[in-house]
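Just one protein chain is left out here, and the rest sit where they should.
Every chain is named by a letter (A and B) in the order it is written, and numbering of its residues begins at 1.
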Amino acid sequence: MNSVWAVTVATLVKDIRLEWRSKDALNSMLFFSLLVVVIFSFSFDPTAEESREIAGGLVWVAFLFSAVVALNQTWARELRNQVLDAYRVSPAPANSLFLAKAVGNFFLVSLLEAVMAPLFIVFYNLRSLGPSWELIPVALLGTWALVVNGTFFAAISLRTRSREIMLPLLLFPISIPAVQSMVEATRIILAGDGTARFWIILLLTYDVVFTTASLALFQTVLHAE
Amino acid sequence: MANPPIPVITVNNVIKQFGRFAALRGVTAEFDAGKFHAILGENGAGKTTLLRALAGLAQPTRGEISIFGKTPQQACREIGYMAHPSLLYDEMSGVENLRYFGRLYGIVGDARCEEAIRSVGLDPTLTRAVGQYSQGMRQRMSLARAILHDPRVLLLDEPFSNVDVHSARAMVGLLKGMRDAGKTVFVITHQARLLEGAADEFVWMQSGEIVDRTSSLNREDVQ
Partner (left out) sequence: MKRLFPILSVITAALLAYALYEALVVAPTERTMGDVQRIFYYHVPSAWTAFLLFLVNLVASVTYLVRRNPKADALAVVCAEVGVVFCTIVLVTGPIWARPVWGIWWTWDVRLTTTLVLWLIYVSYLVLRRFSDSAQTPVLAAVLAIFGALDVPLVYFSIWFFRTQHPQPVIGGGGSLDPRMAHVLLINWLAFSCFAFLVCWSRYRLELMQREIEEAHAMESLAGTGVAAKASMPLGRSSR
């Protein structure tokens, strides 16, 4: 009996193996992330005081753009040789595929963030005036917020023309409350300007709502044809 | 299950519309189980759409399909599907591919994967990535993937295209054996000659409809 978890894990392992074997996509994504940080650094050149105010916005917008590149890639693999049909035709639950892709994307985007964040700290001489450990839940919840909807909309975009532009087009409007929460929370923590608790709770709510919605509706999207 | 499964596949007035184009215009047919049905017709006749509808990959705009009394999605364990794209991951070996797809059907362990690969005449110990196979090998590996979970119904869309004659004949022999073992086989092909002597009936499609069903390759042209 195949449980949801067995198939999820098998799919995740398969994706990691495939990504490892053709590191081209990963390398180009890493380089793209680096470029984004550098370009932003040239465009916004504030003093140390101002940098704490705007760093939240800069960092998260940069993450958003890198994430979109990554999200487009991970579904593209299922289109080659129409492999997605093999999954659709099998009894494997649709949500296993979604979870595997979402978790895989989460690791991938986190990796990109782990590369970009230190660079931002260096280029902007960032130092946190508030409790910097609070940035961890913000980063985790914020990344999941982008990834869960990003994975879902990337799957929808598979069925459309102009696939690559469709993803950000669908993702950005819906992500607005999440991005605002991430940016505000980061700004508050870096500037030591009170508590970021409300924004963290809002992020958590956002994550719960959209993870539930994605799990409820992914089957419908996968089998739409 | 209280009732024995209905030994028939029915297509009931199925229409599949894509905007201004109808790939299937009201197909109604009944197919006996345990038979080898060859589906023939020109490009655009609707053969692929019909097969995808049978596989549960395409939802009919109207009409129903029943496979042994269940919808295609309910009957997914009993369906094996193969198309011209290989439905395999190019960067993994044959066994690795089948191991993964086996997981989707709850098959654990390599025994059945290796058996399926051997049954199509390939070597399960081959570690070469599938992307580096010849077309014939790739089609055969794709067939192995389709039969891995021992389905009762095989839906094959142009399995012999770009395959050398030797491999193609081997595949036909394998399919004939499966029909003899009680499986229902549907094959879309442009190379009807290959199926002479193997297929139980030839289903002719044109412009989104079934226009004729014959037991041999000889038929008068239907207007």
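Definition applied: a contact is a pair of C-beta atoms (placed from the backbone, for glycine too) under 8 Å apart; a residue touches a chain by one contact, two chains touch by 3 or more.
Predicted model only: the values in this text are computed from it and were never measured.
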Hey, which of A:Val38, A:Leu129 or A:Val209 is the one touching the hidden chain?
-> A:Val209
Which of these, A:Ile54, A:Ile174, A:Ala191 or A:Leu215, touches the one chain of the complex that we don't see?
-> A:Ile174
Would you mind spotting which of B:Glu115, B:Asp150, B:Asp164 or B:Glu209 touches the chain that isn't drawn?
-> B:Glu209
List the subunit B residues touching the unshown chain?
-> 13, 15-22, 25-26, 28, 58-59, 61-62, 206-209, 223
Where the missing chain touches subunit A, by residue | 149, 152, 156, 159-162, 166, 169-170, 172-174, 176-178, 180-181, 184, 198-199, 202, 205-206, 209-210, 213, 217, 220-221, 224-225
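Basically, only the chains that are shown with their structure count from here on.
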For subunit A and subunit B, what's the span in angstrom between their mean Cα positions?
-> 38
Spell out the part of subunit B that touches subunit A in their complex, as residue ranges.
-> 52, 55-59, 73, 76-77, 79, 81, 83, 85-92, 96, 100-101, 103-106, 145
Which of the residues in subunit A end up touching subunit B in this complex?
-> 1-2, 6-7, 10-11, 14, 17-18, 21-22, 77, 80-83, 85-92, 223-225
